[in-house]
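This structure is in C-alpha cells; I'll ask about it shortly.
One protein chain is absent from this view; the other protein chains keep their places.
== chain A ==
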C-alpha cells in the first residue's frame, strides 16, 4: 500500500498523439508537453512552430492567395485549439485543487465528466500538463494509485514545519483540529502494532470527550468524520477482523497516511504527548527507523529514475527534430 514513487509518477507522453496528417503540426507541438510553457507563447509565434511550417510548406505554397488563406485558416484553427486545450488544463488544475481540499482521491472518470468532456482522447496530454502546473506553480505532486486504477491524489512537496518554528500555526491551515484527531488515531494504531480495534479507537476518543454521534464543535459528527471521511480520503483503512464473534472491526493506516506522514513522525507525536523520548518504546522505535530507511531508499530511486527519464526525453526530442513549438 505504500505508494512506490516510480509507479506513482505520471506516465510522460513521448511523441504519441493522433496520427492525423492534417493536424500534424498541431499534435507534434501538443505532445512534447512535459516542459511546455503556457499559451501566450504558443499564440504569439506560429513562425517559431518550425514543425508546422515544414508541414505547411509541403501542402500549399504560401505565396498564392489561396495558399495564404489556407495558411491563415489553419493557424487560426490551431490557435483556437490551443486556447481550448489551455482552458481545459486550467480548469482541471482548479478542479484538482478544489477536490484535493476534500482529500478524497479523484478518479479519471470524474475528471472526464466534469472538466475534460469531449477532449477525453487527449487525457494523457491534459493531465500531464495539469500535473506540471501543479508541480511548478503550487508545489503539489499529482500521484496515481498504481497504473491500473485511474485514481489520483495530490501530495504536498512541502512537509509541515517543525513545532519549533515560530509560525507553526501557518501550516496547519483550516484543517488543524481534524488533522490532530487523525494523528491521534494514527498514533493509537501504530502503538497497538499497526492496527487498532474500533472499540479501542472510540474508547480513546471518549476519554477526550468525543462521542461518535454527538455533534462536536470542532469535528462535526465524529462517527461520520472517521468512518466515512477519513476512510474515503484513504487516511484510514477499515475492515472486519476475520473469525471474530461477535464480529469486530479494526482500523489501520490508509495509503494516504503512508504518503503524507511517517511512522517516525507519529511516534514523535505520541512521545511528546507522554513527555517521553521516542526511544522509550524500543519496538516501535526500531520499526520507525526501518521505515525511514525504506523511504530514503525509495526517494533516491525515484530521483534517479526521474533524471534518467529527463535525459531520455531530451534525447528523444533532439533526435526526432520536434520542437516544443
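Here is the rule we use: contacts are C-beta pairs under 8 Å (C-beta built on N, C-alpha and C of every residue); 3 or more make two chains touch, one makes a residue touch a chain; residues count from 1.
One rule holds for everything that comes next: contacts and distances are computed from a predicted model.
When the listed names "Defective in cullin neddylation protein", "Non-structural maintenance of chromosomes element 1 homolog", "Beta-arrestin-1-like" or "AP-4 complex subunit epsilon-1 C-terminal domain-containing protein" are checked against UniProt, the chain not shown comes out as "Non-structural maintenance of chromosomes element 1 homolog". Across A:133, A:150, A:223 or A:295, the single residue that touches the chain missing here is A:133.
For the options A:192, A:223 or A:313, the residue in contact with the chain missing from this view is A:313.
Remark: the omitted chain is touched by one listed residue; of A:72, A:98 or A:208 this is A:98. Touching residues on chain A toward the chain that is not drawn are 34-41, 44-45, 48, 50, 86-87, 90-91, 93-94, 97-99, 101-102, 132-133, 136-139, 156-158, 161, 165-171, 173-174, 215, 217, 310, 313-314, 317-318, 323-324.
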